[in-house]
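One protein chain omitted, others in place.
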Amino acid sequence: MKKIDFPQGTLEMLTLRVLFSGANHGFGIAQQIHVLSKEVLTVEEGSLYPALHRMQERGWIKSEWGRTENNRRAKYYQLTTIGRKRLGTEQESWETLATAISDVLGSRP
Amino acid sequence: MSVRWINEFRNWVTALFRKDTLHDEFHAEMEQHLDFMIDDLTRQGMSREEARKEALKQFGNVEFLKEDCQASWGIRIWDDFVNDFRFAIRQLFKHKVHTAIIVLTLAICMGSNTTAYNLVVKLVSKPYDYADADQVVLVGKKWPKLQGDSIGQVSIPHYAFLEENTESFSSIGFVADGNFFDLDLNNSTRRVATDKITAGVWDVTGVRPVAGRFFSQEDVEQSSGKVAVLSEALWRELGGEDAQIVGEQLRLDGESYQVIGIAPESFYLRYERADVWVPRVFKPWEFQPDQRNNHSFSVVAKLKSGVSHDQANQRLRSLYESFLEIHPGDRLEQERTGATFGSVDINVSLTQGLEQIGMAFRSIQFVTLVVLVIGCLNVGGMILLKGYARIQELAMRKAMGASVFRLARQVYVEIVVYFLLGGAFSILVLKAAFQGSQLVQIDDIPWAGEWAIDANSLLVTAAIALGAALLTGVMPLVSLLRRELMEFIKSGNRSMTGSKSKHRLQSAFVISQVSLSVILLIMAGVLIRNLNAVLQKDVGFDREGRIAFEVPHPKYRFGEGEEDYRAKVLTFQERALLSICSIPGVINASTTNRIPIDVRHMNHSSFSMSHYEYEEGEPEATALRLVTRPGYFDTVGTRLILGRDFQETDTHQTERVVIISQNTMERYYQGMDPVGLSISIWGKDMKIVGVAEQVQDKPFFMEFDQYTIYFPAKQWHDLSNGQTTFVVHTQGDSEQQLASIEKAILEVDPKVTIDSITFDDVYKGATFTQRLPMIMTALFAGLALLLSSLGLYGLISFTVTERTKEFGIRMALGAGRRNILKRVMGGSSWLIGCGLTVGLVVSFLVCSQLNPVFSDVNTTNPVTFVGVIVFVLAICLFATVFPAHRATRINITRTLQY
Partner (left out) sequence: MPREGKKDVLLGTLDLLILRVVSSGPIHGYAIARRIEQISEDVLTVQQGSLYPALHRLEKKAFITSDWQTGETSKPVKMYTLTVDGNRQLEEEKKHWQDVSNAVNLVLRQA
């Protein structure tokens, strides 16, 4: 499967969206995105964790150690208030971006 | 799709060559872009000047841009490479100790392995250089019930029969080796080893002459067999091309032969190289049926194309059936021994008789393999550790966008640089080893002198080691791909705890090093002890002060007729002995036909005893023939257990007497006193007058057939292959005595040639299959130990360096030197202990399995085990003490700055 290049920030937006439904750990977030997109989108650790780190730095999400169903230790992420606000903005940006790209692609010569 | 790749590749290549043009074009395009920008800005109202400034500001750094663009083209790879290389070199110099250890390990590994590989391969593998050597076979008789498949010699009637019925062979040849001629040179006589062969031998071996040609059947008939082919070595000795030997006449044993060709240096037929090849002319009486018991000759043949070895063997078997129909008297032998004709690949045949050599050298192979493994472990481990230490840096770079490929490249460049250095050093090690091996005498094997640094084996070893290093270099990178990057970046300075896997690796490293060393040392110890045990055996004669002088008495000078010959030879012997005994310092002297433990002059005959009943399938007794004069046993220091030595009164006119060896008595005369009993040889009854102490008659690497019978020289002078070997027991400077004795013999007959050798030298030659492996095993075990200690030292010092900060803090907080020392050594002790245990257990298990193989020694002897433990412990101690000591000497303020 060809590697998909998201526009910058798309991953953050999707993460925020997923976390909006509830706190989750990194693996779970990736899984959600994968499943919900009908397996079209595959998030690699190499992209996800730097993104999570970035968002944490900016204060959009916070983390806490917890236990999974299998009783394993995992770091759980959840939205902060800022993050929730951010989600809206990011989604908007995405819309604009996606539309713009479609325009360019569909534009008549 | 594939066309696209071709286009892409083509573009890349073109870009590589057009670097400069691209550079110019790039700048032009940027200029252009700038101009457009300025145009736009001026249109928006700015002045030209302002517009330019603004444009430049927005434009950013051109150099970065150029780099990015070049990266797109992929032509940065070369620049990156150079950078990686420089980085690697800098790293090498930064960590000099680690570098030294890795390079040294590699050098030793590659160098030693190549040396050993060389030695083993060259000594145990294909020596014959014939054309189509795999189609050339040795044909002969075999006795499957006694000796399995090994091919023995045949008689002339056998050969004649084979030659007439060669269905499977395109050519066949007869070889009578072990002859010596006197070559008459202008001022002196030279003894030359001669093979007497039929013309078919040249066809079989497919050898090409260096000069002249080889003799054909016509040549032989036309010249009555008086033609000769010389070896290249002899040819050169006589003057070579310049002297124009080919076509000249030479005198061999007083007869004139014409030299018609020169055989290449690599050519030889049997174990001992010959200098001259002359035709073997058969006399009619040699084809008589009674001659078929004289198994003294070899037959070589070339398989017809399409005929397999198995097919040939089958046909030979049925051929023998036909032979039996002509000679039904041999059926009894066949029933008892399964006698038949057989053939074997010529290369296999050579090592058949030398199985002991093969085994001895395989043990060297084993040892060097372990060395290689230890070396690989060492190098791999060190690289792994370095990889993990740098993993944070690598993780950082990956997060910032560097591809794993890029990182891998850098790591691998470093590894390759190590290898290049290691390889360069290993050449030096090889040279040293090469010089060293010259010191050990191994002249007895013809092809041993030819080995040189074999590039192939060096490459193979290097490839193996490189493979190991690359594999281990990959591991930290793999972790990088999988794990949480945060884990690495955050763990930053907390390397004192490090990651679990790193610890596990370190532990595994130490344990495997130590256990391998233990195993290696123990195995080496067992091996050496086993080999040494053989050397300690009582050989049944004394070597000190004993010298042997082989003097041939060819018929052409001593007389052709039997009576004449006997008289002349015996007289010569007596006079020479008198002359020798008159030299001061000579204690004893006598004669024999062969030196004990020597490879030459081995002749066997079968004998029978009336009282002894053979069991079903039991082989007929055969014995080695020794022909001696009275006083022989005293001279060589062999005791006579029963009866008496030969006396002057045992002459040709009196009753035939023999002396048998101790084991003959023990085997066939159990509970009886053999002295006085009669024994039957060649159909003649002889009386046993004495029993001699058991002597190691044959070299250790030969199958010892165990039985020996001594004959008095006066009764059987013609059994000694036309030569007399004088044995002298002397005191004083052996070199001086040797010269005096030779002079004494020459005084009796100035025309004889003398070949002298001390018993010590003979012994050395006979025991090289013991001594050489012993030396090599000890050498390699030492090397392996060195490598292990290096590895351990490297590992522990590395860990100490990593924990410098921790130690610094501890010491600042008041921990004493002792405390730190304990910490360092404590950690390692546990691991070392584990390693020792594992090593001991494995060695014990292996050794107890090996007991039947190493029959001469108790393999599970505790002495070896204990000794090795102590030794390895001492090494480990040294490997840990130095770094530990270094740890305590840390300057506290320096470490906290890290």
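Which chain is which? They are A and B, in the order written, and residues in each are numbered from 1.
Going forward, contacts are C-beta pairs under 8 Å (C-beta built on N, C-alpha and C of every residue); 3 or more make two chains touch, one makes a residue touch a chain.
What you see is a predicted model, and the numbers here were worked out from it, not measured in a lab.
Enquirer: Which chain A residues touch the hidden chain?
Expert: Residues of chain A in contact with the hidden chain: 2, 4-10, 13-14, 17-18, 20-21, 32-33, 36-38, 40-41, 91, 93-94, 96-105, 107, 109.
Enquirer: Can you list where chain B touches the absent chain?
Expert: 3-4, 7-8, 11-12, 15, 25-26, 28-30, 32-33, 35-37, 40, 58-60, 64-65, 68-74, 400-401
Note that in this section only the chains that are shown with their structure count from here on.
Enquirer: So how far apart, in whole Å, are chain A and chain B when each is placed at the average of its C-alpha atoms?
Expert: The separation of the two C-alpha centroids amounts to 66 Å.
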